[in-house]
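Missing here is one protein chain; the remaining ones are kept as they sit in the complex.
Lettered A, B and C in written order, each chain numbered from 1.
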């Protein structure tokens, strides 16, 4: 089962965990991104997330479908925020339940790494004295 | 910062996530163990967890201290249940926040693998028609 | 034919708009349309690297377009 969401509302860790829980599962791995208060020593005031909505949803669904095929998993959830996020808020939650923890960890790691490469979402960092679009670090 | 708990009360995913969150952190990885409804095709009714309390706490603290030294982490939380757990309940939560996700994933994986090898906690599976102490699978 | 070009992130700021209407000749490729966009919005020449999509799917720059296609200019993504 797959649960993909692109939302301008705050993401809920508890709701995501509840959704992936299953009496069939032995292990759950959850990755949570949070907005950090600094980038290379510069204080971050907030982040602004912009998405190509329909393609972002379709690319997140592709990741979910791919990991469901590659590893033995029960449930896969990928939720991403859009809009303005303050420091400490949650841009992304990936939650995966599996019969065994190995698959849950490996698939969760693969999902966030792939999301950062393929899903058309962009963030701009707003500093006290400026702003910049974040570019991926190789 | 380290937060270790051995408890006969239900563990809270939200409370654990809240504790490790930090404006300094960019990534959080959470591993959640859950009681599965079957083992090798046999229906599990419940699990009974027994611990050598003071040593279990001390070994969990050793794991937390070790991973704080080995990887750049912000906060490390290891909570383990004791007593009788029904299918779907949570025996263990490990939550780790770090400046970067790589360290959070790697340390979380290492922590659960090590916990299963060193922390003096034992579980017995109760089936419809019998029971057995779980032994580690190599 | 008329093609809609969506631009995002830094590309959107350079273009000054998130959606650009382009009039292309029949048989135009994605590359032809991108060239027209850059002519209309010279500031976009500053965009060193980007991917492209047609109707919400990544597509190679030599793909032929059809009337009504939704093209997207996708600067390096930074979600998560």
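As a convention for this text, a residue touches a chain if its C-beta (ideal position, glycine included) is under 8 Å from a C-beta of that chain, and two chains touch if they have at least 3 such contacts.
As the structure is a prediction and not an experimental result, all values here were calculated from the model.
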Q) What chains on display are touched by the one that is not shown? A) B
Q: Using the definition of touch stated at the top, determine which of B:4, B:17 or B:51 touches the missing chain.
A: B:51
Q) Of the residues B:1, B:15 or B:134, which one touches the chain left out of the display? A) B:134
Q.
If I consider the whole complex, including the chain that's not displayed, which of B:13, B:96 or B:121 touches that chain?
A. B:121
Q) For chain B, which residues lie in contact with the unshown chain of the complex? A) 33, 49-52, 54-56, 58, 80, 91-92, 112, 115-124, 133-136
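Methods note: only the chains that are shown with their structure count from here on.
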Q. If you average all the Cα positions, which chain's own average lands nearest?
A. A
Q) Can you give the whole-Å distance between the Cα centres of chain A and chain B? A) 23
**Q.** Centre-of-Cα separation between chain C and chain B, whole angstrom
**A.** 49
Q. Residues of chain A that touch two or more other chains: which are they?
A. 33, 112
Q | Per-residue overlap in chain C, given as positions that touch at least 2 other chains | A | none
